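First the structure, then my questions, so here it is.
Note that one protein chain of the assembly has been removed; the remaining protein chains are unaltered in position.
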């Protein structure tokens, strides 16, 4: 039973906490929070021990009636590994300033730069390269989404070149201060975007060019893929391959799943906690091959797709399992992932 | 164990089905669907027997691999009561064309007109008047939301006059064809709106005037209330009263619950299935009394607030419980409502 | 011919510049900009002399090929009055740090606090109190909107008490970084909001209570008004009064103007530059009187409604005209306002 802590109990952190708790070979020792907000309150109500990042603020937690177990530093002492889910840029500082000094293993999220962490991770792409390592970064939600479908396609028939246009959600549902409200924003306005090189931190040899933009929606990212294939296969071969790939779902617009909102409704009907869709949803009707090039559209639930990857990364880094597919299966079973 | 069926397994119907299944004194015998879409598929995967409204379409369900148990008419024969959750206007037709002829008791939703059903229902307002009746309409999501907080306030200190401005969500999350995308729409553009009279179908003597509009959001309705009180009370008296009222929650903007999106995030953290917030959320900071007039802001999760009311209505109409507060408590406990 | 300068050529500043240029008794000597962006480029293309607020940045303007005439300080020397249209909070600093020291008259916008400027202005409410004064603040877009319709109603029949719920646009069209994307945000979440007291800075004795929220739209604010009247009038009396009031338009939902987007489409069909609707649009169908209380809905084009008020404020402060209605008429005629 490995001891895991969450540094930064926010959108990603609270989901990783629940996912770790669902496993039988690891447990959450505690989570950290900076402010006595509703997320802190709910963490305690859920039974997580709460450690605070800013010790001076203890009285504000007390006033709010939220029980504090100790400081973040005290939590870190008790761990086999920490999953750092702090906002973009903080993780790299924590690595240098804290974890390295303590000799504590740590997993980071996609907001950190690959170069600052030194190693990136995706369960299907390079699990073996991360076994026993001290620091790794689970690639971002978008990159994870690309890897999930490109890996099996590459395995099936080889990939010559990928072009992807990524239509990203402007903000997470709870982030009400972020826009845009009524505009399409090239982001970045330069081409190619950084997403291609990010994929290459885990799928080392993939030839990929990406373009990205932001649109006024909070639910999911949507990706448009154009994949030149090395060897000739049929659309049915691709469907079969994706159907047997874990964490990928073929969903039918024809059955009413016509949009990212439809995919979220599907996750609700699945009874998923927090309405999470850990799997990448691919519109089945969009799959087509023309002149040796595969086209498809997929959607990524940015708040949750990286969560099972964090669990697998724990197993790899703590050398709990050296077969990636066994970890993936174990994680999935515990989390109810299809 | 009373036998209940759902006619129209959509946004409201699927939630009522789950809520009924959670009770120990009633059960779902079956649900009806018109088309073999993902909702039909998920109904069967959840274990509900599926009956089809359009018998000629049986083959299309078969082709999609969705198991059909019988026709809607066959389902109705097996029931003590049907909860009609079909779209606006269909329910009244079903009453006249089918349920009355069969002598089957039926509950309708807020899309139907009060006059066509003859009796309306809200658990806190007029439960006793519905006991043993054959037909009743659970008032709409907005009206239910108004009753939930106005009833306890009326009990506490009497209400002279209510003014309410209702800022309504443009469409449910899954309804991607409906707008507005970027506009505020007076709806209706006449004042007062029909919501005031609708409240009066269950709070018979309330003096209330309402104005309503649509805005580009899918999550919740938001209400702005101005309530002239009969007797003098303090804001703390109101807070205490609302705190002890079931199906009402005081939530703090100061704890990060600054918007309807924050309320939905809170429901996710509560672990609610489908992310439902059956309770009316009142912003605690908004409660204020100036010159004998109470002001507050509340939000209504339109997809789910009427669901526990449907369960209570079943108990009233089938004479299973004649104390409203006992039914409310029983429903709440089974559904995990606060 | 009075010499006017614009400090801060942004959303409001560029419109005031054009409005001043359209008058025959005042002219724009120059406008200030901080960065060489497209607004700076277009200012020069329109023929405005550009003065820069941050002299060190001159080379960046040169590189971009945008002609600079001088520094902001040089511009201020040449003026009879400056219209300060800098972002919220900067204006008050400029007053103390610059304009007072130079002895330069200045007009500020609604983002500044009344207390820091000492005097507020609305053409219809307190023009006379501003004649000859050195500093005044044109009240905010929302407050201007309230004054525009409440003044004539007060004149007609007296106002006992106003309740207003203000549904505000989340961001201006160009502000793509601001949300919310999909939420309703009580703003402030306390009641009453500051808008009531702001109205009282120009309509000194009005009894008014307001509630305010933000919604995901960029076009216009929408106001819901409930006005208890002192003396008895008919709806037709109100219509007649508003119809003869300048800068107010009665518009019909029944003619297709069903939303704030419809009002903007109407401004386009009017041939307005920048699609501006300087007038407050009132939905004619919404006007109703019940039990001595007047109800109505109106919409405010936040980017432009305060613009003619800035022109009138110039006339008052420079003692160019001591009859408010003459200034209003002159401004309107030059700008094509109805």
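Going by the order they are written in, the chains are A, B and C; count residues from 1 in each one.
Keep in mind that, in the parts below, a residue touches a chain if its C-beta (ideal position, glycine included) is under 8 Å from a C-beta of that chain, and two chains touch if they have at least 3 such contacts.
What you see is a predicted model; the values in this text were computed from it and never measured.
Asks: Which of A:32, A:260, A:275 or A:327 touches the chain that is not shown?
Replies: A:260
Asks: Using the definition of touch stated at the top, determine which of A:243, A:288 or A:325 touches the missing chain.
Replies: Checking each option in A:243, A:288 or A:325, the one touching the absent chain turns out to be A:288.
Asks: What residues on chain B make contact with the chain left out of this view?
Replies: Where chain B meets the chain not shown: residues 170-171, 173, 175-183, 185, 216-218.
Asks: State which residues belonging to chain C touch the missing partner chain.
Replies: 14, 35-39, 41-42, 46, 64, 173-174, 176, 181-182, 218, 251-252, 255-259, 261-262, 264-266, 268-271, 273-275
Asks: Touching the absent chain: which residues on chain A qualify?
Replies: 163, 165, 167, 180, 182-186, 189-192, 209, 211, 213, 215-220, 222, 224, 226, 253, 258-262, 283, 285-288, 290, 293, 295-297, 299
Operating definition for what follows: only the chains that are shown with their structure count from here on.
Asks: Please report how many Å separate the Cα centroid of chain A from that of chain B, as a whole number.
Replies: Between these chains, centre-to-centre, one finds 35 Å.
Asks: In angstrom, rounded to a whole number, how far apart do the mean CA points of chain A and chain C lie?
Replies: 46
Asks: When the centre of a chain is set as the mean of its C-alpha atoms, what distance in Å lies between chain B and chain C?
Replies: 42
Asks: Going through chain A residue by residue, note those that touch at least 2 other chains and give them in order.
Replies: In chain A, residues 173, 176, 181-182, 218 touch at least two other chains, as defined above.
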